[in-house]
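Questions regarding the structure given below will be posed in turn.
Omission of a single protein chain aside, the complex is shown with its protein chains in their original locations.
Labels run A and B following the written order; every chain starts at residue 1.
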Amino acid sequence: MTDYKTLTCAEVSVGDTLEAVDIDITTGLVVCGALATRDFEPVHHSKAEAQATGLPDVFMNILTSQGLMTRYATDWSGPEAFVNSIDLKLGAPNLPGMVMTMTGEVTAVDASTGRVDITVLGENNIWGMHMQGTVQLTLPQEA
Amino acid sequence: MNADEQKVFEEKIYAFVGQEVYPPTPAPDDVNLPMIRQWAEVIGETNPAYLDPAWAASSKRGKTIAPPAMMYVWGQEGFQVTRGRAPNAQSNLVAMFNDYGFTGVLGTNVKQEYFKEVSPGDNITIQMVIDNISERKTTSRGTGYFFETLSTFTDQNGEVVGTQRFKVLKFIPQELPAAAAADDNALEVPTRIASPRGHDNGWWWEACDEGKVLIQRCKDCQTLRHPPRPMCGQCQSMAWDSIESTLEGEVLSYTALRHPKIPGYPKDPICAVIQLAEGTNIVSNIVDCEYDDVFIGMKLKGKVEQVDDKTMLPQFYPA
Partner (left out) sequence: MVANIKDKAVIVGVANTEFSKNSGVSELSLAAQAVKGAIDDAGLKPSDIDGFATFTMDSNDEIEVARAVGCGDMTFWGRSHYGGGAATGSLHQAVMAVATGMAECVAVYRALNGRSGHRFSDGVSGDIMTADAIHWGWYMPYGLLTPASWVAMFTQRWMHNTGVTRDALFEVAHSTRQYALNNPNAFFYQRNFDRAEYDAARMIADPLQLFDCCQESDGGSCVIVTTPERARDLRQPGVSVRGIAQAAAADQEQMTSFYREEFAAIPEMEIAAKNCFEMSGLTVDDIDAAVIYDAFSPIVLWQLEAWGFCGFGESGDFVLDGALRPDGRLPTNTHGGQLSEAYIHGVNGIVEATRLVRGQSRNQPEKDVNHALVTSGVGIPTGGALLGKLD
């Protein structure tokens, strides 16, 4: 019944790139992402509060960004991958109306442990780098 | 702040290192499928390990798990934060920074490590401490200090399932927040940087706006020239007209701009020097083609297109 393929460690090489994914940043994604991560900080759902901090509109909370980045990695790897870590440097905020493009490249593969480092970048089309860093997965040794 | 004042201040803030922000606090709800499903819908997550109990049961794990990125979600304070948070070591530290003018705040790094997957029915306890505070740093945002909280997540058996390190810069803003306060204008989507238009080149760009690529021609000796100039370099005539290019061309050289990324431009745009069939050269983009498939001598066919909200440009396709 498994239609879902998971990459094995042997199928992955340093230099492999992940297909870029565009995420439309909408008010819905920002606000609902905040609520789905139980982040009720007003700057993520109230435009007035966000503007008081100097930004034009509500902005995406970090937990949503982390969710998008892990989704990006595991969409590539398949569902049997174990997520070891997600290590992100935070950059410019994501605001409604922007498009964030996520890209990734395999930068380390440890065949003995199955651990794979994916360097990831989420860049929006207006302010540039939103987040960049590394997602580390453990891939199965065999299918 | 003079050196003595700074010393007193730093003694005060460094006293926070090691203090608990949250003592071990169990999440109000166990890990549960409804919250996972809601999260997954918003994030666009379709991973059956989280969402498809039947698949999960047959997987190597043998059970459904929660998305690791939800680790911090389970213990979040609820809606009451909109009315303010109860004071704790972190808010006290932040208040102290604010009192001394370090009012700027910027989350700079967040790292989550996961040691054990959790499943519906597990209960996550969070404990958070102020782990470290940097020395005084000069950053592009202003002078300030980085502080880092360390959260440790344990399950109902006391087993550590993961940790989170969150680094925050508290800094003296270089301009007052009021001055930076935004208005209600919609964000302007950046576009290509346009050429300024003057006497000698404006007509060319106006024709481009109309969908045509023109080549300047000397009215006396008929020599073509591009980019436009006010005088013919061959016969010094200042009389000129123009012809419209057929936009048939050939690649003389090319590159792709990988770094830095420039807002308003496509990723890694391919630029080329193209010799037009009329004989003059033009710089433009090659589109609808992978970089690796471009070569010197490649035949191209161009057309003038709208490339963004404001810009008409010739763009060249493999012929």
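Here is the rule we use: a residue touches a chain if its C-beta (ideal position, glycine included) is under 8 Å from a C-beta of that chain, and two chains touch if they have at least 3 such contacts.
Since the structure is predicted, the reported quantities are computational estimates derived from the model, not experimental observations.
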| item | value |
| --- | --- |
| Touched by the hidden chain, restricted to displayed chains | B |
| From B:57, B:296 or B:319, residue that would touch the chain that is not displayed | B:296 |
| Of B:136, B:219 or B:258, the one touching the omitted chain in the full complex | B:258 |
| Where the missing chain touches chain B, by residue | 192-198, 200-201, 205, 226-227, 252-260, 262, 265-266, 269, 271, 273, 280-281, 283-285, 291, 296, 311, 313 |
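By our rule, only the chains that are shown with their structure count from here on.
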| item | value |
| --- | --- |
| Separation of mean Cα positions, chain B and chain A [Å, integer] | 12 |
| In the complex with chain A, residue positions of chain B that touch it | 35, 38-39, 41-49, 54-55, 58-61, 67-70, 72-73, 76-82, 106-114, 117, 177, 180-190, 261, 263-264, 267 |
| Contacting residues of chain A [partner chain B, same complex] | 1-2, 4, 20, 23, 29, 32-33, 36-42, 51-57, 62-64, 66-71, 74-75, 79-80, 82-90, 95-98, 101, 123, 125-128, 133, 140 |
